[in-house]
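One protein chain is absent from this view; the other protein chains keep their places.
First chain written, first letter: the chains are A and B, and each begins at residue 1.
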Amino acid sequence: MKREWGHIADRCETVLEHIRAVWTDLPLDGRDDAERLWETLGGPPDLVIRNIGDMRVLYLTTIVDHRRIEEAVIRPLTIGSGGAPFPQMLTAELSTLRTLGDAIDALLAAKVVFLSQGRAGGLAMPVQQWPQRELQEPPAEFIARGPHVGFVENLDTNVALLRHAIPEPSLRWEHIAAGQRTGTKGALVYIDGLVRPNLLARVRRHLRRAAPSFTLDSAMLAQWLAPRSNILFPTIGTTERPDRVVAALLEGRVAILVTGSPTALLVPNVFAHLLHVPEDYYQTPISALTNRLIRILGLLVAAGASPLLVALTTINHDLIPERLFVAIAQARRGVPIPIAVEVLVLEVTIEVIREAGVRLPGPVGQSVAIIGAVVVGQAAVMSGLISAPAVVVVSLAFIASFVLPSTDLVMTMRLMRYPLIVLATVFGLYGLTWGLLLALIYLCALDSFGVPYLAPVSPLRPRGLQDTLWRRPLPRLRRSFLASGAQRGQSR
Amino acid sequence: MTNGQFFALMFLAVFPTMAMLLPGDLVRLGGRYGWWTPLLAAMPAIVAAWLTGTLGGRVGDSVSVAMRGLGRVAGRALLLVEWLALGAYMVVVIRESGEISAVTLVTANIPVWVLTVLSALPAALLVWFGPVVLGRTAILIWPVLVFMYAGVLAAILPSTHLIWALPIVPHDMRFATWQPVLRTWVWEAEPTFLGGVLMNHVQVTARKSAGRTLVWAVAVSAILTALGTWSMVAEAGPRGVAVGALPILDLVNRIALGPFVQHLQSVVLPIETMGTVVKVGVFLWVWSRLGQRIVGGWTTIVLVVETIVGTSLAVALFPSVLAVDRATYFWLARWALPALIGSIVVAYGAATIQRGRGRT
Partner (left out) sequence: MTGRRVVSRLAALTTMLVTALLLTGCWGVAPMEKTGLVALMGIDMASGNRYRVTVAVINPLGLPTPTGGTAGGTPELLRSAVASTTAEAVRRLSATTYLNLDFTHVKGIVVSEQVARMGLAAPLEFMARSPQFLETSWLYVAHGESAATILSDSQQMTPDAGEVLAGTTAWAQHLFPGYADRLFTFLNQMQTVGDEPATAGVGVDTSQGKGPTLAFRLTGTAMFRADRLVGWLDESQTFGWLVATGRAKQQTFVAPASDGGAFTLQLLGVRRRIRITHGASGPQAEIRVDVKVAVVATERAPADFWASPAASQVVRASAVEVLTTDIRAALQVAQSAGADIFSLGEYVRVQDPADWYRMRGRWNTSAFGHMPASVQVVVNISALGKKFCPQSPSDTRSAAVGCPPGAVPGF
C-alpha cells in the first residue's frame, strides 16, 4: 500500500513538473507578464513591481542590493523616463529574457527584471546581495602556517576564490543541479588537461543518476553521489579550505561546490588523502613526513589501543612484561566489572560527553566536557568502579582520533573500536588481528570513482608514492598518479 | 591484476606456511644440511613455473586451455581430476592455517577447529570480492611478511652458535639433503598449478612476463626458507630444530633483547595470520574457479559450498598436527601434486599441439 501511494505521488510530481515546464516555457508577450509572474511565484510578499513609465520593474526585495537598485535602476529610469523604451543603464550585465521561466529564474537569482508593456521579452540585471558572512578560516581545519581563508555559503564567492587562486583558462567549471525541488545549484570544477576524461565522465554520470530532490549541504549530495561506498570510509573528500581544493584540482581531482554550503566535495578521495593536510606542503619534507607518521600512529592508536588493552589483559597475559602486569593488576583491584565491559562503558561515556559538548554553546560546552571527563573519570577511578589504566588508554585513543584530519575518518575509527573490542575480548590478540584483517580486506575492495581506495600503495603506483608518506621536495614533485597522463613526465 | 599483484599472490601462496612448517621437516629428514633442500628442489620447480607462466601467458589460463584443447567432456574430466587434487591441497592448507594460529597463541586455549574456521571465513570473503581484491591485499602483506621474517632472523643473531650451522657445504650430500625434496616440492610447485589457473586475471601486459614472475615467487620463497632454516640450525642446533613443530615460532619465543623486546609472537601472529589467510584465499579462489567451470556457473554457491566442505573436512580429517604432517607427505606429495602437475602438462600440452596443428 505504501509502495502504491509512493508510486502515485511520484507520478503526480512528474506531471506537475511537466506542467510547470510547459507553463514556464510560455513567452513573455508584453501584455500581462508581470501579473503572470506574480501568480506563478504565488504572490510573495517580497516581490516588488514598480511601474516607471511604460516600464515595469520587478525584483525580490529580500535578496537584492537596494542601494544599487536605487542608483543603477530607479534613478536612471526616473530621470530618463518619458518614452524611452529602455534606459541607458550603467551596466553591461544585462541579459535577455524570452520566457516566463527565464524571468522567474532571473528574479530568484536576485536580478532585476525589466518588462515593457506592449513589447515582447524582457531584460534582467544582477543586483544580488545574498546574506553572506565574511571569509574566515574554517575552525575545523585550522593550520598554523598558510592561507587563513575558507569557503562561504555563496557559490559565486567560492568560485571566485578558486578563480583567484588559479587565474588560468584551463580552470573549468559548470553548473550542476544539486536539488531538483529546491533548484539548488552547484558547480563542478576541474582543470582541463589534468583531470582524466573518464573520471570526469564518471562524475557527471553519477551526478545525473543521483539527481537529488534537495540538498541543504554538500554532505547530503555526497551521500547521493556514492551511496554504497561512502558508508564506512569516506570515498568523497570534504574541505572548507580553498587551498585544499586548489591542490586537489592540481592533482587532477574534481571539486563540487553547492550553494548554501561552505564545504566542497573532492573526488576521487583515497585513503592517503584522509591523512594529508595543506600544511604538509607549506613545511619541509621532513616535517611533513614526521607529521604524517604521527597521524598514522594516531590512526593506529585510535582504532587499536582499547582493543589491544582488552586483548592483553583478558587473554594474552604472556605478552605483557611483568612490571606492567603487576601495575595493571594492582590498579584493577576491587573493580567489579571485567575490563572489556569497563572499556566499552568508558567508550560510550566518552562519546556521550563529546556529543554533549558539541550541542551546548561554546564556553559551556567546553566546561561540561572538561568537568565530565576529569571529575567524573577521577571520581569513578577513586570509587573503584573503573580502573586507571582503562581510563588512560580510552582517553588516549579518543584524543589520538583527533589527530586525523578527516572528521569522517575519526568517526569511522571510533565505530571500528567496538567490534574490535568484542573480538579482542573473546579471541584476544588473534581476534584483534582478525578484525583488522577484515577491515583491510574491505579497504582493498573499496574504490572511489574508479580509483582503488588504497592506491597508490595497493595497487602499487610508484608515481603516487612521491607524496603518500614521504613528500618529495616541491621542485621535484611530479604529476600526481591521479592526473591525466596526456603530458606525461611534467612536474606539477 | 598487475605483475606485482600476481607475484604477491604467488609468493603468499607458498611462503607463509612453507616458512613455518617446512624447516622442521627439512632438518628432521635432511639433517643439519637440510637447509640446502629448498635450493636444490627449486631448480626443477623453477623450470616448471617458468614453462607454465610462459605458456599460460601466451595461450591462456589452464582451465580455458583444457576445455579448448581437450573438448568439453575430456576437458571437464581433467578439471575434475584437478579439482579433486586441489581439494586435497585446500583441505590441508586450511587445516595448516588453523594449526599455525593455534601454536602461535601461547596462553589462549582457543580450539584449533575454531581457528580453522576463522581462517577460512576471511579467505572466503576475499575470494567473493574477487581476484583483484585478493591481489591488492596480497601486495600489502607480502613485504610486511618478508620484513618480519628478516627481522626475526636478525633478532636471533646474538644467540646463535655459528658452529652448529657450519660447514656451509656438507662433506657428503648423497642422501640426507635429498630426502625432503619431494615434500619441498609440495610447496614449491604451488605457483605452477595455481598460476596457471589465475592467468586470465593477469593484465595482458603482465602476461608477457608471467613466467618470470612465477620464477621469482618460487626462487624468493626457496631462498628465504633456506636462509631461515640455516639460521634456525645456527640458533637451536639441528636437534633443536628437528624436535619443533614450528621451529620459527620457537625461535621467536626465545628472542629476548632486554626487558621489552620479547614476546614477539604478538608481532608475528598478526602478520602470519594475514599471510596464511591470503594463502587460503588463493587456493580457495582457484578451487572455486575449477568448481565453477565444472558445474558451469553458480559462482557464489560453489564458493560457499566449497568453503563449508573444505573447512569441515579440514577439521574432521585432521585431529592433530601429526595427521596434517602425514597428509602432506602421503596425500599431497604422492598423488595430489603429481595429479596437478600432470593435468597442467596435459592441458598445456594439448593446447600447444592444437596450436601447432592450427599453424600447419
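Note that contacts are C-beta pairs under 8 Å (C-beta built on N, C-alpha and C of every residue); 3 or more make two chains touch, one makes a residue touch a chain.
Since the model is a prediction, treat every value here as computed from it, not as a measurement.
Only one of A:I143, A:I176, A:A288 or A:I328 touches the chain withheld from this view, namely A:I328.
The omitted chain makes contact with just one of the residues B:E99, B:D250, B:E272 or B:D325: B:D250.
Here the missing chain is touched by one residue of A:F151, A:F271, A:F398 or A:F427, and it is A:F427. Of B:P44, B:G71, B:P111 or B:P319, it is B:P111 that touches the chain left out of the display. Residues of subunit B that touch the chain left out of view are 103, 105-111, 114, 117-118, 121-122, 125, 128-129, 159, 161, 163-164, 166-167, 171-172, 236-240, 243, 250, 253-254, 256, 262, 299-300. Residues of subunit A that touch the chain left out of the display are 228, 231-232, 313-315, 317-318, 322, 325-330, 332-333, 335, 338-339, 419, 422-423, 425-428, 431, 434-435, 438, 442, 445.
The rule is simple: only the chains that are shown with their structure count from here on.
Centroids built from CA atoms put subunit B at 46 Å from subunit A.
Touching subunit A in their complex are the following residues of subunit B: 1-2, 4-5, 101, 105-108, 110, 115, 118, 122, 125-126, 129-130, 133, 135-137, 139-140, 259-260, 262-263, 265-266, 269-270, 273-274, 277. Here subunit A touches subunit B in the complex through residues 315-319, 321, 323, 427-430, 432-434, 436-438, 440-441, 444-445, 452, 454, 457-460, going by the rule given at the top.
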